[in-house]
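For reference, the structure I am asking about is given below.
The complex is shown incomplete by one protein chain, all other protein chains being positioned as in the whole.
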Amino acid sequence: MDVAIRFSDLTLGYDRHPAVHHLDGEVERGALLAVCGPNGAGKSTLLKGIAGTLAPLAGSIALPRLKFRDIAYLPQATGIDKSFPIDVFDVVAMGLWKRCGLFGGISRSETAKIRAAITAVGLEGFEARPVATLSGGQLQRMLFARLLVQDAAVILLDEPFTAIDSKTVADLISVVSAWHYDHRTVLVVLHDLDLVREHFPQTLLLAREVIAKGKTGAVLTPENLSKARSMIEAFDRQAQACARAA
Amino acid sequence: MQLHDLLIAPFADFAFMRRALAGAIALAIAGPPLGLFLILRRMALTGDAMAHAILPGAALGYLAAGLSLGPMTIGGLAAGVIVAAGSGVVARTTVLREDASLAAFYLISLALGVTIVSLRGSNIDLLHVLFGSVLALDDATLILLAAIASVTLVALAALYRPLVIETVDASFLASVSKSGGPVQIIFLALVVLNLVGGFQALGTLLAVGMMMLPAASAMLITADMTAMIGIAAAQGMLAGYAGLVISFHAGLPSGPLIILMAGLLYLLALVFGPAGGLLRRFKPGQHLEG
Partner (left out) sequence: MAHRGYVITYIIIALSLARGLPAHAQTPAKLPVVATFSILADFALNVGGDRINVATLVGPDGDTHVYQPKPDDAKELGAAQLIVVNGLGLEGWIDRLIRASGAKAPVIVATKGINPQQMNEEGRIGLDPHAWQSIANAKVYVVNIRDGLIAADPAGEAAYRANADNYLGKLDALEADVKRDIAKIPPERRQIITTHDAFGYFGTAYGFRFIAPEGISTETEASARDVAKIIRQIKAQNIPAVFLENVTDPRLVRRIAAESGARVGGTLYSDALSPSDGPASTYIDMMRNNVRELAAALAK
């Protein structure tokens, strides 16, 4: 198996309390993996760890043959300042940062790529629109277009469809599927289990520790789901140091 | 010719007027773009804060070399940069955003400055000595202003892209690049440079006013970032020219008058501005087909 991401006894958390506890496993290249679990299960934390914005408390995450630049990450609540006088085209063009950096100009072919990405997410004609005028769904489409332009090998999405209208969700799911056919590795944190069952071949069920990982049908069983639900959300204030050192 | 006497003669006849105009133009070119970013980053009151933050540096310069402008300016610049950089670092690494972290730093700086000044036992208003007047620009000061303007423009051009991205979507920039922190600090350093140089040459009112008023006004006139920068600079230059001419003929203080002119342009934009003026808001006109 061609491994894209390897977790080795990974513990991630905040203030020494683990949100992800002793996670072992691999994600193969080209996988389309849904990450599910109850609130506080560590799903966002796991994505942050893979993206590199959160350092592990113990263990490690390996991304063989991948560089920092090869990961595109869409966090749950983007801190985009909608009031800034910038238009859709320029936001999507940000995705070219890895290739252009500070000074690189945007070539004709790259301009075409940006336009194609904007069209692919259904925002054709919106190129010159100020970001301040976009609805929630349109904003999300724009951010997906930026991800398209980033052209990354690994794509991490944290609850990308929360409070988004169903047409947008449908359109964006097809973008995700296109990524999958492109052999990109995609991890998506989702709450909508129906969506997961319909579009995601693999699932990781997380409740701080791995409940199950594998084919979606085998993972999202009633017993697994109830096991996950029984996980305690709050951090244990009386917790001692974890004895299960690697 | 009447018009010539009114509008051109003051500058043709007097060197100090020409220099004042040159100084005002230099400020108008470099200040407003910085002011725009300050406004967009919710740091519009930074200018006033920095005026107080530079005190301990100026005080140390005064302790070391007496009432001499060179050491006091360098000291002030150093203090300003430390405060700006420090608040930038705190803003990136803690829950405090830039406005709160800057407030904390400049207050500490100000208190430190007052204490240092009182050690010498003197009553001198140090800052009063440090701040100049637009009518008193000598060669060295003009060169200083021109150099600061050039450095600012070059730096802004180079850092434009990451600065915009950092302002719009800082977490995205952090996910694709490590330049977010340095960019923020360099931006603040540019602001300090322009303010301290501006204070010394032209006084606090003029330096901060030229930075903020044309920028605020431009935001009401257009929604295109590039056009904003151009319009802001143009307004600054117009205010400088008009303020000097009126000060010459009416006998009113020049610095405040230049800022009043900039303020007048702002008020006009407030009412009539196409991109958010009050008139547009209350009388938007017939709506479009689609």
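Which chain is which? They are A and B, in the order written, and residues in each are numbered from 1.
As a convention for this text, contacts are C-beta pairs under 8 Å (C-beta built on N, C-alpha and C of every residue); 3 or more make two chains touch, one makes a residue touch a chain.
Because the structure is a prediction, the values reported are computed rather than measured.
> Would you list the chains present here that the left-out chain is in contact with?
Answer for the hidden chain's contacts among shown chains: B.
> Kindly state which of the options B:181, B:256 or B:277 is in contact with the chain not pictured.
Selected residue, touching the omitted chain: B:256.
> Given that one chain is not shown, which residue among B:22, B:108 or B:136 touches it?
Per the contact definition at the top, the residue touching the missing chain is B:136.
> To test your reading of the contact rule: which positions on subunit B touch the chain that is missing from view?
Contact residues on subunit B toward the absent chain are 10, 13-17, 19-20, 128, 132-133, 135-138, 141, 244, 247-256.
To be clear about the criterion, only the chains that are shown with their structure count from here on.
> Quick one: subunit A and subunit B, Cα centre-to-centre, how many Å?
Comparing mean C-alpha positions, subunit B is 41 Å from subunit A.
> Within their complex, state which residues of subunit A touch subunit B.
51-53, 69, 71-73, 75, 78-81, 83-86, 90-91, 94, 97-98, 101-103, 130-131, 146, 150
> Name, in rising order, each residue of subunit B that touches subunit A in their complex.
Residues 40, 158-159, 161-162, 164-165, 167-177, 179, 219, 223-225, 228 of subunit B touch subunit A in their complex.
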